[in-house]
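Complex shown without one protein chain; remaining protein chains in place.
Let's turn to chain A:
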Amino acid sequence: MSAPNSSYDPVEVTPLHPDEVARMRDEALSAIEAAGDLDELKEVRLAHASDRSPLALANREIGALPPAAKADAGKRVGGARRDVGQALKARQAVLENERDERVLVEERVDVTLPWDRTPRGARHPLTTVAERMTDVFVGMGFEVAEGPEVEAEWFNFDALNFEPDHPARTMQDTFFVESGEGGDSGMVMRTHTSPVQVRALLERELPVYVVAPGKTFRTDELDATHTPVFHQLEGLVVDRGITLAHLRGAIDAFVGAVFGEGLRTRFRASYFPFTEPSAEVDMECFVCRGASVGDPDAPCRTCSSEGWIEIGGCGVVNPRVLRAAGVDPEQYSGWAFGLGIERTLMFAHGVRDMRDMVEGDIRFSSAFGSEI
């Protein structure tokens, strides 16, 4: 760069002459205009807007001018460079648009082509329905309790007030475990999830609010409506001042969450050794809502035109059960329920044959995906 020279005549510096600046600018502008594609424009940018372009070189000369002349020359050259820059940017935008319209159209693909290279899997709908049922109660402040599937008879029967020879005990169609050393093993495959009630009461601090989803076993042959291995969701609340009205509230919340709001429920007096009083729980048929009752022209397959669907059993925890679990029945009361998970799936999703849930045909589970 030249040093400032006060006697230097700016007019004598050819590159900074107004005509010369205008010529360089016009030359650049017409080159920009002539650029036919982005590659050509790139070359034009190198020739007319880079550090080595005529205008850039002229700009360098400004430093050598006397102070009085600098401003004028700077304005002139700067204006020309700005014009060139703007023209470049404008031309760039035009050319990019042209390219996009042409190239991106050429790159069009068929987006409807499948990309199912890896097959999809699925969880079993009984698993997801059980989780969904569980979560309704978790949302109400219940925790999830667990117990073994091969269970001690004491937990499965005795502690639940099934007396040794009472018909209720034989009605359960129990799988008994053979003893390895003679006599009765004292073990069974649990016939219901209710032994978890006793375990929960023994393991946890009061009050207890738990649900226990799990496998249960009875000696029924597999057919359209029976399976020797099935699933239940047990519920148990033991606290002070607990009543059947709270039980009804919890059941209603469950039915509302899983089958739809506004469905009526009803309790029917029944019998279970571990609850007293006991009740069966029916919910209004969510398909016909009772309209099929007594109307032979519009039978309902879901409820067999009964208007009600049985979804489980429940009742007030028998004080004998509390006592066997070390809870003082004078201080605490509670209730328990057992809901069928297969039944819930069958009703909620129209499964017609129990065998579909058992056989493991991938087409069955795939229809449900990973979440219900």
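Annotations
FYI, contacts are C-beta pairs under 8 Å (C-beta built on N, C-alpha and C of every residue); 3 or more make two chains touch, one makes a residue touch a chain; residues count from 1.
Definition applied: contacts and distances are computed from a predicted model.
A chain of the complex is left out here; the name its UniProt entry carries, from "Lactate utilization protein B", "Sarcosine oxidase subunit delta", "Iron hydrogenase 1" or "Phenylalanine--tRNA ligase beta subunit", is "Phenylalanine--tRNA ligase beta subunit". The missing chain, though absent from the display, is touched by one residue of A:R23, A:R60, A:R102 or A:R266; that residue is A:R266. Per the touch definition above, the residue from A:T14, A:S50, A:T170 or A:Q331 contacting the chain not shown is A:T170. Counting the whole complex, the residues of chain A in touch with the unshown chain are 113-124, 126-127, 131, 138, 140-144, 148-155, 158-159, 161, 163-168, 170-171, 175-181, 183-187, 189, 202, 207, 209-210, 215, 219, 221, 228-229, 237, 242-246, 248-253, 265-271, 276-280, 316, 318-320, 323-327, 333, 357-363, 365-366, 369-370.
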